[in-house]
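Contents: one structure, followed by commentary.
Note that one protein chain is taken out, while the other chains of the complex remain in position.
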Amino acid sequence: MSKKTDYSGYVYIFPILILISIFYIIPIFMSFFYSFQKFNVIQPPEFLGLFNYKRLGSDPVFLASLKNTLVYTAIVVPVQTVLSMLLAVLITSRKRNIWTNFVRNSLFVPVITSMILVGIIWRVVLNPNMGLLNHALSSIGITKINWLGSNATAMISVCMAAVWKNVGYFMVLYIAAIMDIPKSYYEAAMVDGASATQKFFNITLPMLKPATYFVVVLGTIWSFQVFDLVYTLTGGGPGVATVTLVMSIYNSAFREYNMGYAAAISYVLFAISVIISVIQTKCLKDNESIY
Amino acid sequence: MKKKIISIVINCFFVLLVAGTLVPFIYMVLTSFKQSYVTIDYSMDITKFNLKNYITIFRNYHFVLYFSNSVIVVFFACILNGLFSSMAGFGFAKKRFAGRDQIFFIFLMTLMVPAQVTMIPVFVIMKKLQWINTYQALFLPIINAFGVFLMRQFMLNIPDELLEAAKIDGSSEFRTFTHIVLPMTKPALLSLTIFTFITCWNDFLWPLVIITEGNMNTLTLALSKLHGNYSTNYGLVMAGATLSFLPPFILYMVLQKKFVQGVTLSGMKG
Partner (left out) sequence: MRKMVIGLLICILAVSLLAGCGGQKGDVSQNPQQGEKQDSQKVKEMQVWLPPFGTEDMMDQEVWEDIFKKFEQENNVKITLQIVPWNNYEDKYLTGISAGQGPDVGYMYAEMFPSFIDMGTVQPLDEYLTQEDRENYYYLDKGIIFGKQYGLPIVVGNPRILCYNQDILDEIGAEPPATWEDFKNIAIKATKDTDGDGEIDRYGYVAAWGSKAYGAMNEMFYPWLWQAGGELFNEEGTKAAFNSEAGLKALTFLQDLLLTHKVMPESVIAQDESEILTNYFAQGKAAFVIVDTRKTANIFDKQYPDLNWGYVTSLKDVQKGTFVAADQLVMLSDAPDYELTMSLMRYMTSAESMEKFHKMSPWPPIARDEQYNGNPKFTTLYENDYDALKNLKPVKNGYKIYDYLYKQLQVVMMGETTPEKALQEAEKYANDLLNQ
C-alpha cells in the first residue's frame, strides 16, 4: 500500500465518527459542564461551582449508593469469575456429548434475557413465603430466609441474581479459552506424572490469564452500571440497602430534576471505573498492550 | 471406582445447576397460562390452563404494538451498526490517513465511559433534535465503538495482496468493499448482529428515559410497566415476561453456535 494519505479512509469512518461524536464524545464534555451547574432541562442552567460535588459528601443516599456499588462489585466479580472458571473446567473435563452440551446451553439462557425479566423472575424465586428458593431450602430442612427483608440478605440476593445471569456468559468465554490451550502441554504433564490439581494450577490457570483479565474487567464494568436488576427486584430498598450509583443518577436526574447533581454523580462513577480498571490492568496484565 | 464417584458428583452438581437455571423459566411459562392471584402458586392443574392472559395482554395492553416497536428498533440497530462498523473497521484496518490511530484510540476510550455519564447530555441533544419518542432516538445511541473494534480486528487479517489484486482487476473501491471485504468478515458481522440484537432488545434504562409516549414503548419497557402497575394477576405479568423472553430465546435456539462464537470473539480483546 502506498504511504500517502488515502482520503477514502475518511469516507469509511465518516458515519460512525458522526454518531460517536454526537452520542459519546460531545456528551462526555457536556456532562462535565453540567456537573458544575444547576440544571433541570426546562430552565436555563445556572453556574454553581463545586456545589454539587460538595453536596455529595453530605448526601447519605449517595454515600450509601457508593458503598453498595462497591460491595456489590466486590462480591459479584470474584464469585462469578471463580464460578464460571470452575464450570468451564468441569465441562471441558467431561467428554463432549449431548448432556454436557445441554448443561452448557442451559447455563447460557439467562445471558440472553433482560435484567428486567431477571428481576421479575427473582422476585418469585426470593418470595419469603414459598418462593422457589425458600421452597427448595425448606425441603432440605433449612428454615425460610427473609431474603429481601434485611440489609445484608437483600444485597446478597441482588448479587445472587446477578451472578445467575452473568455466569453463563463468562463460562462460555472460559471454555473457548481452555480449548485454545495446546493439548501437548497436558500430555507432557501427564508424562511427568502431574496430578489433576497440579495440571490446573500449573497449566490451565496461567494460560487463562488473558481471559481472566477480560472477565474481571468486563465484570467490573457491568457491576458498576447495575440498575435494571435493582430497579425491578428491590427498588433500592429496604432502606438504602440496595441503592446503587446508577440508581442515584437516575433518581437525581429524572425524579428530582437535578441534572447537574446527577452529572456530578456520574463523574464520580466515571472516576472510580477508571481507577479500578487501571489497578486491574496493573495487577492482571504483564506487559501486553490493550489492543 | 474413584473416577466413577467423581463423575457422579460432578453430574449431580450439573443437574442442580441446570435445575436452578431453568426452573424459574419453566415456572414463568407455566404460570402464564393461568390466572393466579397469589404471588406463588404451585398448583399446576393442566386442565385449567388457558390463553386468557395472552388475550388480555394483546387486546388491552397493546403488546402487538410494543412488539413491533421493538422489532423495528432492533432491526435498524442491527443493520446500521453492522454497516457502519464494518465500514469504519475497514477504514481503520486498511486505509492510511492522517489521524487514523488517534481517532481509533479515542473511539476505544469511549468504550471505557459508563453509559450513564452520557445519558443526560444525550437526552438534552435528543430534545434539541426533537427526537424524543422516535425510533431513531432508540436505535442510534446503541451504535458504539465496540463494533468498530471487532470489525477492525477481523479485517486486519485480510491480506493486502487480495485488495490490490482486486484493484488491478479493475474492481471499484465500493465493489471491493461489498464483494470481497464484507463476505470475508461474515462471522464477525453475524456475531456483532447477534450482540446488537440482544443489547437492543433488552435495553431498559435508555428507553425508560427517552420514551414518554405509551405508543412508543418497547417490549422490555412495557414489561417493566406491567410489573409495576397494580395488577393482582401474576399470570398476566408472567405472560408479558414470556413474550419478551421468546424472541431472543428462539434466536438462541436457532443460532446456538453463532452465539458461542460471538462471545468468544468479543473476548478477543483480552
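As written, the chain order gives the labels A and B, with residue 1 at the start of each chain.
We adopt the following convention: contacts are C-beta pairs under 8 Å (C-beta built on N, C-alpha and C of every residue); 3 or more make two chains touch, one makes a residue touch a chain.
Computed from a prediction, not measured in an experiment: that's the story for all the values here.
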| item | value |
| --- | --- |
| Contact set of the excluded chain (shown chains only) | A, B |
| Given B:N11, B:N133 or B:S171, the one touching the chain that is not displayed | B:N133 |
| Contacting the left-out chain in the complete assembly, out of A:L133, A:L148, A:I175 or A:I276 | A:L148 |
| Contacts of subunit A with the absent chain, listed as residue ranges | 40-43, 58, 60-61, 126-129, 146-151, 154, 234-240, 251, 254-257 |
| Sites on subunit B contacted by the missing partner chain, in the whole complex | 37-39, 56, 60, 76, 79-80, 83, 123, 126-127, 129-136, 178-179, 183, 208-210, 212-214, 225, 228-233, 236 |
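The rule is short, and it goes like this: only the chains that are shown with their structure count from here on.
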| item | value |
| --- | --- |
| Distance between chain centroids, defined by C-alpha means - subunit A, subunit B (Å) | 16 |
| Residue ranges of subunit A in contact with subunit B within the complex | 1-13, 15-17, 19-20, 22-28, 30-31, 34, 41, 87, 90, 94, 99-100, 102-103, 105-110, 112-117, 120-125, 127, 129-132, 135, 164, 168-169, 172-173, 176-177, 210-211, 213-214, 221, 224-225, 227-228, 231-232, 245-246, 249-250, 253-254, 259, 262-263, 266-267, 269-270, 273-274, 277, 290-291 |
| Touching residues on subunit B, where the partner in the complex is subunit A | 10-11, 13-14, 17-18, 20-25, 27-28, 39-40, 42, 83-85, 87-88, 90-92, 94-98, 100, 103, 106-108, 110, 112-125, 127, 140-141, 143-145, 148-149, 160, 164, 173, 198, 201-205, 209, 220, 223-224, 227, 237, 241, 244-245, 248-249, 251-252, 256, 259-260, 263-264, 267, 269-270 |
